[in-house]
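A single protein chain has been removed from this complex, and every other one stays in its place.
Order of writing sets the labels: A, B and C. Residues in every chain begin at 1.
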Amino acid sequence: MCRWLAYSGTPVLLESLLYEPEHSLIDQSLHARMGVETTNGDGFGVGWFGPEMRTPAVVREIGPAWSNRSLREIAGHVRSPLFFAHIRASTGSAVQQTNCHPFRHGRWMWMHNGAVEGFDRVRRDLALAVDPRLFTGIEGSTDSELMFFLALTFGLEEDPPGAVARMAGLVERTGRERGVRDPLQMTVAVTDGVRLWAFRYSSRGASRSLYYSSRVETLRALHPGTAFLREASPRTRLVVSEPLGDLPGVWNEVPEGSCGVVRPEGDALLPFAPLPV
Amino acid sequence: MCRWLAYSGTPVLLESLLYEPEHSLIDQSLHARMGVETTNGDGFGVGWFGPEMRTPAVVREIGPAWSNRSLREIAGHVRSPLFFAHIRASTGSAVQQTNCHPFRHGRWMWMHNGAVEGFDRVRRDLALAVDPRLFTGIEGSTDSELMFFLALTFGLEEDPPGAVARMAGLVERTGRERGVRDPLQMTVAVTDGVRLWAFRYSSRGASRSLYYSSRVETLRALHPGTAFLREASPRTRLVVSEPLGDLPGVWNEVPEGSCGVVRPEGDALLPFAPLPV
Amino acid sequence: MCRWLAYSGTPVLLESLLYEPEHSLIDQSLHARMGVETTNGDGFGVGWFGPEMRTPAVVREIGPAWSNRSLREIAGHVRSPLFFAHIRASTGSAVQQTNCHPFRHGRWMWMHNGAVEGFDRVRRDLALAVDPRLFTGIEGSTDSELMFFLALTFGLEEDPPGAVARMAGLVERTGRERGVRDPLQMTVAVTDGVRLWAFRYSSRGASRSLYYSSRVETLRALHPGTAFLREASPRTRLVVSEPLGDLPGVWNEVPEGSCGVVRPEGDALLPFAPLPV
Partner (left out) sequence: MCRWLAYSGTPVLLESLLYEPEHSLIDQSLHARMGVETTNGDGFGVGWFGPEMRTPAVVREIGPAWSNRSLREIAGHVRSPLFFAHIRASTGSAVQQTNCHPFRHGRWMWMHNGAVEGFDRVRRDLALAVDPRLFTGIEGSTDSELMFFLALTFGLEEDPPGAVARMAGLVERTGRERGVRDPLQMTVAVTDGVRLWAFRYSSRGASRSLYYSSRVETLRALHPGTAFLREASPRTRLVVSEPLGDLPGVWNEVPEGSCGVVRPEGDALLPFAPLPV
């Protein structure tokens, strides 16, 4: 199990979301509440866009986030209008930088919470399905990175929801051919630096938790004293594995089998289901 | 808070005590039950004696113990009649090798759970009290290492209980001069490779937990099916911050303000109190 | 021995100075030419100022710079008008984050190449001379950090050249009292985020190398084809342990026993000598 956070909106210091909230992502690295594992100490990553950046900067390290000084420095000094942060709890694969999220391909970033069940049985078949021109870019050994490369193979850069649906379809078909009943469990965030997609899906219809923040104007009315909200633009959104605190009216569950899009022309929440490949 | 384990007895593979028990030290690194902090992921160390070794080997690393492959390898392949293991939860000082336990000086090893309260206020005075010839051996920034160097200054190599008592006395006097009411909280293990001392003490009489295992013959009678016990010599003893499981009759609390000694000529449990310096 | 680089001028991507030059600092981490040691692989650090930053961000890590992916990411995505970079070759003290440069105190950054000779003999006395209110901020075990804390003790924030001169005076007096003939060897860079001071001094008058770049207008005339120079402001300056390439007319040696200042009101090169304390 892992925990993640995706932000899009008014540029903020990363620390104002990673460290300052009552139940921040860094706090969750020590004491997550909603997951199978309460400790997420097997590496972390942060990826951010900023002015004049054609690709996101992605810093991933293998120790726990809670004690990492470089993360503290970056979070305390970097402002970004669009960033991802992820804390990892390995379910078996090696603790190494190349297994940490977010993964990047050009302008694209990807992060995942969940698992391909029976990954040992399907890893080879899934690796073979990756476009041979992309194959050599696989650096780590996680299911999450392979899911990203499959989504890229299926056209992520043209049609993100469709590509993710076909990736999910392939994982399910391959898993079931190998005797896995519920092959996929995922919450996924993807971005191209402008738009942000978040997916919640699992083969058995009982997905890991996923929440999105309410509209800024609603939040401002509910919590008039919160400094951050005064400056936040109407388009500001957070998507998180687990709420960052207990403020009423802030967090809404992403429904099972759905895909949320945050984009300049307005947000949307769409149904999501795997597509056959 | 930290957790530690000290073993003396029939040579065993380290993993049989570090990984195999139900609530092993490695399990405690993720889920301690008795401490203030449930996660001990800020580094670890293991120090062992073996045949033909004039000094103990001490391996300390800065990541969490639970995912460390080198620790797994060492524990799975090294047998020792006398070893220490420690998992760290930093209370503020840097996560770095030189702050990990056990500390070593010649044949001597030292590990600690607890804290010098108000350490910032007394650190300089305590450092000045270290024998100038030893001072340059201080590599890290913890209270625990400084306690070790003070004990060495006060004659640890000649009279361990007396030197630890004087160290405790100095810490208490210095703390109180600086307005700290309860300056010392400690469980400490020390060894010279032959004998093993364990101390439990705190200024406010409410020390961190500490347990020692029952005599092997008692354990054998209680748990006739346990393989490890069949081979264990009568002198075999474990001292631990926290029991390694729930077997009845195995664990005995070290009393407040006491010092246990495990040595070839027989074990002893003595009262312990700071001495004025 | 270590190598360092200090930049002040038109905001640049860090990578344009850390990675792109022919004999860049990262190249020097593998193949330094001018030092005693050709490999500088015992940790590194980078500290930068940027818009809206009251303190510099300081990222220090313990592996070699040449293979560090997080440094590559930061350098490829962060622009700064004033930054320090340092690669370390340990002369004995532990390879740990708290021993990596630059060191920071509030807005101030400090980095050093050189050594306090006979450091083991003087470390305690020098540590005692640190202002007790600052003492507890010492986290590592290097001579370089101690030199910084001594300079802070002697008024670095009010009079940098004077404070560094008094620090040097104390190091020389203390060393000589302990029988060290040539106690100090240093090139040091210091900044408060606006001004930048660089010192070159050694007790025996044979200091480690130090260079500063020529005026931008001179460079532009010499090398009309260099893109970076077209955008660089007249105040842009680099100070480096070792030239970043062989372009004629670019690099000038900082003379023995001198202190250079780069500041908005114009640069200056002054004589430097230790002051008695």
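In this text, contacts are C-beta pairs under 8 Å (C-beta built on N, C-alpha and C of every residue); 3 or more make two chains touch, one makes a residue touch a chain.
Not measured: the values here are computed from a predicted model.
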Residue touching the undisplayed chain, where the options are C:15, C:42 or C:73: C:42
Of B:65, B:78, B:111 or B:254, the residue in touch with the unshown chain: B:78
Residue, one of A:34, A:138 or A:269, that touches the chain absent here: A:138
Absent chain, residues of chain A that touch it: 93-94, 96-98, 120, 123-124, 127-128, 132, 135-136, 138-141
Where the missing chain touches chain C, by residue: 30-31, 38-39, 41-42, 62-64, 66-67, 69, 90, 94-95
Where the missing chain touches chain B, by residue: 50, 52-53, 55-61, 69-70, 73-74, 76-79, 97
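Keep this in mind: only the chains that are shown with their structure count from here on.
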Whole-Å gap separating chain A and chain C, where each centre is the average of the chain's CA atoms: 39
In chain A, residues with contacts to at least two other chains: 69
